[in-house]
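Only one protein chain is missing; all other protein chains are in place.
When the chains are written out, they are named A and B in that same order, and each has its own residue count from 1.
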Amino acid sequence: MSYYDIDSILTDAEKIPCTFQLEIPELGYLDNQPGQPLKAGSKIALPLWLAEMLAIANTGGDDQAKSFVTFDLPAALSNEVVQALKADPRAVPLRDQSPHLYGLATHMMDLSEEQELGVVLRKTFVTRASEIALHARKVGGTGHNKGTADEGSNLGVGGTGEEFLRGLEEWERKLFRKAHDGAKAGKEWMENVKKR
Amino acid sequence: MALPLPPGLNHAEVAFLAEMEMVTVVPRQRLESINLLSGQTPPLRPPHRAELPLWLALLLKKQRRANILPPPWLHPSSLAEIIHRETKEDPVTFSAPPPPPSHANPHDPGTARRVRDADADANLAPPFLPSCTAGAPAGYLPYHWLEVAEALLTHAGDDMAAPAGDVRSLLRDLVEVRAAKMRSSTSALEGFGGGLMSLRGVGAMELAESRGFVLGVVDGVRKIGASAEAARREEEELGGGREDDESDEDMGI
């Protein structure tokens, strides 16, 4: 989560639904109406880097201090998705919900307590991880090194797992690559022993 | 940035280190003692057995100057026993590493005790115990089991106790069984707060292969649980007034 971390910066661009709590003359452009005031109660999807601070900062008045915006869980973490994950974590293509699903979720859990979400995601991540390792080993073990062009383009190799692998979000893709690199290095070492 | 390698030892490095394991050879020619960095090698006098580092043993084998005695744990019966244990007796955890060496007194049964007198080795823990090396007893896998086994099968296949092909196929089965365990052992991290993934008995080469994956899973689980964990701690400290959590997260290096 370093300042320079590319994935963390891209995760911060994920949008969440926000509601403005007061009228702001200059910000109409956020709601696609430049030049118009932004009305209190306007619902706009804002990127995390903006939404987070606007939700935390408040108007400063001692008596009725309130946040500039309130927010809801994004569709990617909606109840339907959570229920589907509870039913079978492996059957949900997470990438279709958000390419940064876990990153987005950790932000949301920082902002508000979402105990159930944490429990479900933990199970989801762990369950899918062993599936990922299985596919990574298969791909790594199929022999036929496709030259140098296998830098992740082979995410789709191998029939049955294709659909599952397509649905991996970023954390999972990274995990797949690590598992795949390990399996591949093991195979290369094994072949090298014989050459000696 | 300059070091392109991932953290931890990689396959080539592990294989290199494994060549320092000691194996028993039966020399076919005389060879005087050699003064190595690691110490003097014993002079070789056929047909007396001698202990040599694996790399030297392999070299002599290639020059047909010695045969290598396969270590007891690499015998087919030993491998079959381990496979049985890994699949039937305990399909979840890895089979235990070799037990520490013990002294048994045949005249006084039941009083076997751990070896404590080997001064230099007294403070060693697995995988550095002598019994965790290639000198491990039958029925147990030493730390460098896969690397040593592969090297011996490939370069000293004719010295095996059974046809090398048979030993190799047992070894393959074992590799597969244990790789499957490694994958499914991540599920142990599922329970909230109580996740513990035991890697006891896992060999060096297996670690090299799975290190990236396992660390990735552990890290992911940690990040998913981070906010709940922070909330729990805050509650525990109950207004301890500590506010140094992540206020400068933005510029965090």
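Definition applied: contacts are C-beta pairs under 8 Å (C-beta built on N, C-alpha and C of every residue); 3 or more make two chains touch, one makes a residue touch a chain.
In this text, contacts and distances are computed from a predicted model.
Chemist: Using the UniProt record as the reference, specify the protein name of the hidden chain from among "UDP-N-acetylglucosamine transferase subunit ALG14", "DNA replication complex GINS protein PSF1", "Histone acetyltransferase" or "CCZ1/INTU/HSP4 first Longin domain-containing protein".
Modeler: "DNA replication complex GINS protein PSF1"
Chemist: In the intact complex, which of the depicted chains does the undisplayed chain touch?
Modeler: Visible chains that the missing one touches: A, B.
Chemist: Applying the definition given at the start, please give the residues of subunit B touching the unseen chain.
Modeler: That gives, for subunit B, the contact residues 1-5, 12-13, 15-16, 250.
Chemist: Tell me, which residues in subunit A touch the chain that this view leaves out?
Modeler: Output for subunit A: 3-7, 9-10, 12-13, 22-27, 29-30, 32, 47, 49-50, 53-54, 57, 59-62, 68, 148, 151-152, 192, 195-196.
In this text, only the chains that are shown with their structure count from here on.
Chemist: Which subunit A residues qualify as touching subunit B in the complex?
Modeler: Against subunit B, subunit A makes touches at 1-3, 102, 105-106, 109-110, 113, 115, 118-119, 121-123, 125-127, 129-130, 133-134, 136-137, 171, 174-175, 178-179, 181-183, 185-186, 188-190, 192-194, 196.
Chemist: For a test of understanding, state which residues of subunit B touch subunit A in their complex under the given definition.
Modeler: So the residues of subunit B touching subunit A come out as 6, 10-12, 15, 150-151, 154-155, 179, 182-184, 186-187, 189-190, 192, 205, 208-213, 215-217, 220-221, 223-228, 231, 249-253.
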